[in-house]
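For this depiction, one protein chain was excluded, whereas all remaining protein chains were kept in their positions.
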Amino acid sequence: MSKSAKLAAVLVAFVLAVAAIASVWLYLIKYPQTAQAATSSSGEQQITMQTVGALGYGPHSTYVSYLVEQNGKWIHSTMLQVKANSDVHFTIYQYDSGSPLRNPFMDQVSGTTDGKEILNGQPVRIVNDYSDGGVGHTFAIPSMGVSVPMPGISSNAKNPCGTPAPCALSYDHNTVQFTIHVGAAGTYPWQCFVPCGLGYLIGNGGPMSTLGYMGGFLKVVA
Amino acid sequence: MAIDTTPAPSVDESGSAPLHNTHDTKPWYTEGNLVYALIGAVLGYTIGHWFGNWLASGYQQIQGSGQNDYALVLGYLLATIGWLAGLGILNYPLMKMVGLHPSPDEDDGAKAHRPLRAYFTYTLDHKVVGVQYLVGMLFYFFTAGLFALAIRTELLSPTRHILPPGSYLTVVGEHGTMMMMMMTSVILGPFGNYFIPLMIGARRMAFPRLEALSFWITPAAFIVLLSGIIVGGFPTGWTGYAPLAVEATQGQDAYLVAFGLMGTSMIVGGFNIVVTVINYRAPGMTWTRVPIFTWAMLVTAMLMVLAAPVLVAGTYMSLLDRTVQTALFDVNHGGSSYLWQNLYWFFGHPEVYILALPGFGIALELLPVFGRKPLFGYRTAVAGMVGVGMLSFFVWQHHLFVSGMNPDMRPVVMLTTEMISIPTGIVYLVAVGTLWRAKLRITVPVLFILGMLFNFLIGGISGVFLSDVPTDAVAHGTFFVMAHFHYTIMGGLIFTFFGGIYYWLPKMTGRQLDQRLGRIHFWTLFIFFNSTFLPLFAVGELGMPRRVFEYEKTLQGLNMWVSISAYFIALSMLIFIYNFIKSTILDPKPIIPDDLWGSRGLEWMTENPVPENNFAHVPTVLSGPYEYGTGAGPMAVIGAVPVEAATSNEPVTHEGGS
Amino acid sequence: MAAKTDERTDKQHLQRIGLIWLVVSLVAMALVYFWWGPHLPPGTDSVEAKGQQFDNRVLATIATPVFLFVWVYLLYVLVHWRVKSDTPVSELEDGPPVKGHRGFQATWMIVTSVTVFALFVFGTVELVQNAGAGTGSGQAPIWTPVGYKQNLNKTKLLVVQVIGQQWRWTFRYPQFGGVETSQLYMPSGQEVQFAVTSLDVIHSFWAVNLGIKADANPGVNNIAFGEATKNGLINIRCIELCGIWHGSMYANGHVVSLADFHTWITAQAATHRQLIPYLPPYANIYLPQADGGYYDPNTNPLPPPGPTPNPVPSVIQ
Partner (left out) sequence: MDDSTAAMTEVQAADARDREIESAAARGAYWTGSRLFVALSAMIFGSGAFAYFYLHSVDNNGLWHPSGQRPSDFVSVSVLSFVVIGAGLFWWYSRSLLAGQANPSDWRVAAGVACALFLAAGLVQFWGMTRTGFYPGSSGYASVYVAVMPLFAVYCLGTAYWLETVLARSLRAKDVLTPDEATRDSDDVVSFTGTVVGAKLFVVFVAIVGVTFFILFSVVK
């Protein structure tokens, strides 16, 4: 091979290597789309989410997942953005069923502004994970001390939501509402603490271990 | 990218022609090549995936999780078999079944002038395998290094995340696993395979097919491991602790299959080296004349052969837990999470010495050459290496000091672990003795050896803090541990690996790397290596666990310093890559003398390029390899010598000192 | 540099190296022990941390002359015994053909062996005297502080159960009715018995500034001891990779006075009054049952499903 041919080969290899590295890097740093909290007329921030037993589309269609409402559309994401030093009001429609908890400590509500959640219109401080339906998921921000259990729908529910997501309000669901106060700006992980990864040992694989399904970040911006 | 580096020999092209005529008459389809290998891999994967789906798609846990581990694992395994079959590796075992016994000469395309394509084939020429390994290992090393840069990029900030947490753990796992599994062969692969036969005066390897197989498994393991990113990543780091590994997503299968494959490669490659060194030493190459590098390779290979089976068994068990739902690591059903830790570290600690001993070997091999002195305390050095090898099987529980397993045994493990510093210290004893009044030429290889002596000292002594239970209580699981083993492995193994490249590449390719760039490479690497890893000891002691994506804000300054230093390490590596490509491909300098460094070693007595059979005839070794200044004649002659000449050539022995 | 002829004798070289090394070492050892030592991690917030700091200090002091020996020697070699690196092969001179030196080798081996053995004895004494030195010591530790009894009802120590789960810590106080909290409170000046266990994968409990580190294994009760000496914050991290949120699996706690601790635990019992009936009976380990509940098969029969009435206990002293 002539010297210029060698040089060309080396350059081509270099370009290919850079392209490969760049594409892997871009793949790795991909986050789910960020959903912004809606601001109500009273100036309160609103986040509306739902949980579904199986997403029904995408690469992991069997995964249980959260969805979040953005501009009236349900998007599959767990990246939430809110303003710092404000109250955020959450409404979560729980379409999934549940079971007794691994650690019943999470039966109780903590970290909300009044220490309670509003479950189907009733304020409650603690839920019974041994009841029919158990607890399906929790919404928890450990670094803020927030933990809100969300009872699952009854195992005898007449009209459970099938796939694919999102589920309409006509299906059986529990509605959980609560308000938390967020402080300084920062990025706070939030998670579900109910081992709900069906088919995984101890239930904590799959959706529990994949960003965008049962855990995400609360981005608090100034 | 293999490089056609060997210039055509001026004579005897015709001499080897008849051999290759028989070679050419074989039907075309029995010859493996890379294209067939790729086709085989794709076919194998497809069949395995289909079969796994057929087998298990109705199972409850697969319908629930939506992931079929059977399909993926079988796909990986059959793809590997297809890859090897496409390369022609299965031809020999199949021919054996019908009673054929092709001798190595008949089906090997090796000759002194090796065309570029020879480097892309399954070959029985240990010189070609050595070069394949060299290029492969460099490629794996730099790939894994890129993951390290990704880790450091994420750790620039304690709370703002560039990588999502799942990706971050995948990157950590890819970096750790790739380095730990591939770099076991970083010296044994290229230099061990290339130089052991030359050093012991053998004209062939004992099992050249196994040797070639050991290399060709590595690309499969590499690709399988990388594919883990696409199939969901894996969260366990390189240690793969169950039950986390059992509950993880499909990327874990990639980790387990890749590590298992690499374990197989280690077994196969080490097996060949052990048998070769034991049996193929030339007449006169007594155990006390075997070069110290060969001793290091022998002990390393022995560790591989005896420790890696436990790894293979462990990954197999973990795969069973993930596929057929055994409960070996599931405490709820009669298993135990300690079982994996035991199996893993029973392999894992010898593996650490698999990664350390080759470095010792190169350091002690090069010091006599450049100090123009005999190796000081040769027998002690050998005893030290063998001692490290044996002790390494008795220390694994120091990884479990805080685990609550066998807590009453901790003093014993503390003793065995600290005892390892005695044979390791011997390396320094020998180096100190050899450097005494040496005529030291500070060439580029020597710079790397001195750098290794500096780094490994820090790595070794920080190890004492980890072997002592009360101080381990602080350091365990933190960046202190991480800094410790980077000092031993990167500071020890990788530094000597580069030293080895600068030293031996002229013999392997007939090209010498640019020495000025080599010096720049060394100094940047040395400075920024220390600047990267020294602060990490402090970071760990101050409370930063390994493998976290969030850390305390007070540690941000140190972490940023470390990250920026790490980028400079990358820059230093770029200098090396540039030098390597420039000096071997773009701007090769004219051929250099056969014995570039003035070494007595038998490997430098071969022609340049090394002919197919290494030596025209089996050499007779007359004296040891390090007889500098003792008045001994050349180390060996090619072919037989009269008996009296062999005995009269005994070197003068000096017991120096006061 | 690169002296043409080396006129000094072996003995002179040895003396020069030895002298440099001795002086530098003595200075450095004093600096390490007296100046740097008191600042070494993990600080002095607990008896265990103090012990670990002392060990760090002693080991660092012993390591200093070893480092310095190699560095001084390498520098000496570079200064005295180097030749030009581009000397042609034909002009190379050989060094003295010394293949070994019994005395030197024997001295080296004896010194390293004695050091290693001394380190082993030192480490063992520190481990045994300090009741496991803050490390997880298994189900039935044999190096224990005064007052420890394996039986929960007989032990005189405050027992805190540390429960790891993916991906958070909770703490139970069995002597106070099994109340479970998300923060760790402990009284200062009191030996505390941490019983560390996990509900799923392997975690590891590290109270950073208290120097307490114990793996949380599923189905295993791993006991560690700690006695905080001053009031303040406790920084707790998970130190064994446990999955995606490992990096953010931390908790915090407080070391408070005994009186404050009693006030706090009473308040917790009141706050969690409603919750306690739902918690499983206190057990050393918690293994899952088909209904999702947890129990220790060795100490408790199968509990009835659903909340069991569990009277709020009176606070013991």
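Each chain gets a letter, A, B and C, in the order it is written, and its residues are counted from 1.
In the analysis below, a contact is a pair of C-beta atoms (placed from the backbone, for glycine too) under 8 Å apart; a residue touches a chain by one contact, two chains touch by 3 or more.
Since we're looking at a predicted model, the values are computed, not measured.
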Considering the complete complex, which visible chains touch the unshown chain?
B, C
Absent-chain contact - pick from B:33, B:46, B:63 or B:342
B:342
Write down which of B:36, B:142, B:316 or B:394 is the residue touching the left-out chain.
B:316
For chain B, enumerate the residues touching the unshown chain of the complex.
93, 96-101, 103, 202-204, 206-207, 267, 271, 274-276, 278-280, 282-283, 305-310, 312-314, 316-317, 320-321, 324-328, 330-336, 338-339, 342-343, 617-618, 639-640
Could you please point out the chain C residues that touch the chain left off the display?
219, 287, 297
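Everything below uses one rule, namely that only the chains that are shown with their structure count from here on.
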With centres defined as the mean of C-alpha atoms, identify the chain lying farthest from chain A.
B
Skim through the chains and flag the pair connected by the most C-beta pairs in contact.
B-C
Can you work out the whole-Å distance between the CA centroids of chain A and chain B?
43
Residues touching two or more other chains, restricted to chain A: which are they?
189, 202, 204, 209-211
For chain C, what residues touch not just one other chain but two or more?
200-201, 243-245, 248, 288
State the interface residues of chain B toward chain A in the complex, per the touch definition above.
1, 60-67, 146, 150, 159-167, 170-171, 229, 232, 235, 243, 246-249, 321, 330, 550, 581, 585-587
Chain C-touching residues of chain A, taken from the complex the two chains share:
99-105, 107-108, 110, 125-126, 128-130, 134, 140, 142-143, 145, 189, 191, 193, 195, 202, 204, 208-211, 215
Residue numbers on chain C that touch chain A, as the complex places them
163, 165-168, 170, 180, 182, 199-201, 243-245, 248-249, 272, 274-275, 278-280, 288, 291-294, 305-307
